[in-house]
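Working notes, beginning with the structure itself.
With one protein chain held back, the other chains of the complex are shown just where they sit.
And now, chain A:
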Amino acid sequence: MSRLEAKKPPLFITEPLTKDGVSQSLSLLSGILKSCYGPAGRLKQLHNGVGGYVCTTSQSSAILSRLPVSHPVLGVLMASVQNHVSRFSDCGLFTAILCCSLIENFKSLNIASCTVIKISKHLLSFCMDYLKSEACGCRVAVDFSSVETLLCLVRSILRSKPACMLNKTEVDHLTTLIVKAFLFTVPCHAESNAVLGKCVIVPMKGRRVVDSTVLPGLLIETPEIQLANPLTIKRTSSNTIKIALFCVSMSGDSFNPEEGTITVHHGISLEMSELNQLLDVGKQLVNDEVGLVVCQKVIHPSLKQYLKENSVMAVDRAGLSLMEPLSRMTGSKPIASIHLLSPSCYGSLKDVDIESFASKNFVHLIPNDTLVCSLILCNRNETAWDELKRACETAEHVLQLTLKEPLALLGGGCTETHLASYIRHKSCSLSTSSFEDTDCSQAEYQLVAEGFCRSLESVARSLNHDDGEILTDMVYGHCWFVPPGFPPVSNWSDLVSKCGCGINGNSENLKWRLLQGQFGSPVIHDCPKEPLVKIADFLTLDCYAAKCSGLQVALETAHLILDLLYVIKDQN
């Protein structure tokens, strides 16, 4: 290598996981994330100590992107969770907490990491097969003929984000709005490869949450339009409005920055000729009965004036992000040249309206087909609004994922405890061939399985931030929370009324036991049963695709980190 001489030799760390520094940072990170988890999660305030923007949040995406990485090993973990979040939006904290506790549990086992990885891979395949099977007791099918399950999904997401500062009515209001907006974006006419529309979030800070609303079509902010003037827009014979969409600047300065030189003789004004050309375009637009002209960039004032005189409405500075939904919604093709207008570029709109929220005026474009809609999202202050926006985007993404795979998992820690008891049952009744497959002894297998189950349960445990006990029942394997302040020897059936996800009541004797930390007593497990009634209102549900992928990613990341033998750090 012909490279400049290295100033310092690289830092060579063997078996990084055994070093104190890494374990400490890992448990610190795990502690931070665990305390954020769930509806009762504690908020984190992130600020840089010299003023400026303060972020109050409990979401993994916001925390992980801002936390500094102290050690490259943690960097791997955080990058992996962030990648998961960017794919699925949801279950980031679940993935991160599970990954941390898997690493901690497996590390304490004192079994060769290679064996641990093989066994836990085997356990994961059990989990995935179970989650994919019809017999799975912790998933529910999503019925699109009623909105109830969709509402449950969205409500669970909003409730698990305490930094949005929503009360119950606000949660219900927003839940309805989000589901409504999602339903707008689903195409009415089923095609073979239908594409979902788009929901554009319009920010409206400093207003009450219940003022939020959803409108079909798009809103373009136009400060100069007077609300008082009634709109006079030319309509075509079929009572629709013809729209022309320009993605080229119409300000008369559209010289291409080409290489080479253009020599202009004295007395010739290219600007003048450009403007004349623009006015010609305006004439043609008027002749073609166009009612609305939208330009991505700026329209020259004299062209605007000309259009207005001919009762053609002109909206400029629409911005790049609106172009695609606009084109989609109106069926028009963006025009990129002012020299040649083709009539086939025009699209159509049902109506145009002026809307006013707070102090802002918007032009509201109402389409024939409501594939595109606008969600006007209000919240009291800036940080809470940011948090709410992230929550809404998550909810929308989750609904889209659910549409692809119409399943949902039980939330409130029930999926985790149910899976744990399934794995315990499964690993007890294993044939010897599986041990040969994974090249390990039965004792090793049991130990790793126990560590795996404990990690799953620790995710459920971190939903509880008060001192109350957490139980699991021996019939369904669900998760139950005891309110704080009761001694641990109470008669549990008096204290719990519903399980974490809300599907089971305490009508029968479910043989509760404590879901404890490190010292779980060995229990003989039957295969956990499926709940009798699967459809109930007000369930806590989680996104199926996001949680399944999160489970896999958490384990794979834990494998990566456990498998690390060296860290070689270039210190230059």
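One rule holds in what follows: contacts are C-beta pairs under 8 Å (C-beta built on N, C-alpha and C of every residue); 3 or more make two chains touch, one makes a residue touch a chain; residues count from 1.
Criterion: contacts and distances are computed from a predicted model.
J.: For the chain that's not shown, choose its UniProt protein name out of "ER membrane protein complex subunit 2", "Bardet-Biedl syndrome 10", "Exocyst subunit Exo70 family protein" or "Probable cytosolic iron-sulfur protein assembly protein 1".
T.: For the chain not displayed, UniProt's protein name is "Bardet-Biedl syndrome 10".
J.: Of A:46, A:186 or A:345, which residue touches the hidden chain?
T.: With A:46, A:186 or A:345 as choices, the missing chain is touched by A:345.
J.: With respect to the chain omitted from the figure, which of A:23, A:236, A:251 or A:277 is a touching residue?
T.: Only one listed residue reaches the unshown chain, and that is A:277.
J.: Please identify which residue in A:73, A:181, A:295 or A:501 touches the non-displayed chain.
T.: Here the residue in touch with the unshown chain is A:73.
J.: Which residue among A:32, A:46 or A:248 touches the omitted chain?
T.: Checking each option in A:32, A:46 or A:248, the one touching the absent chain turns out to be A:248.
J.: State which residues belonging to chain A touch the missing partner chain.
T.: The missing chain touches chain A at positions 1-2, 6, 9-10, 12, 14, 16, 72-73, 75-76, 79-80, 82-88, 112-114, 117-118, 120-121, 128, 193, 247-248, 256, 258-265, 268-270, 272-273, 276-277, 333-337, 339-340, 342, 344-345, 549, 552-553, 556-557, 559-560, 563-572.
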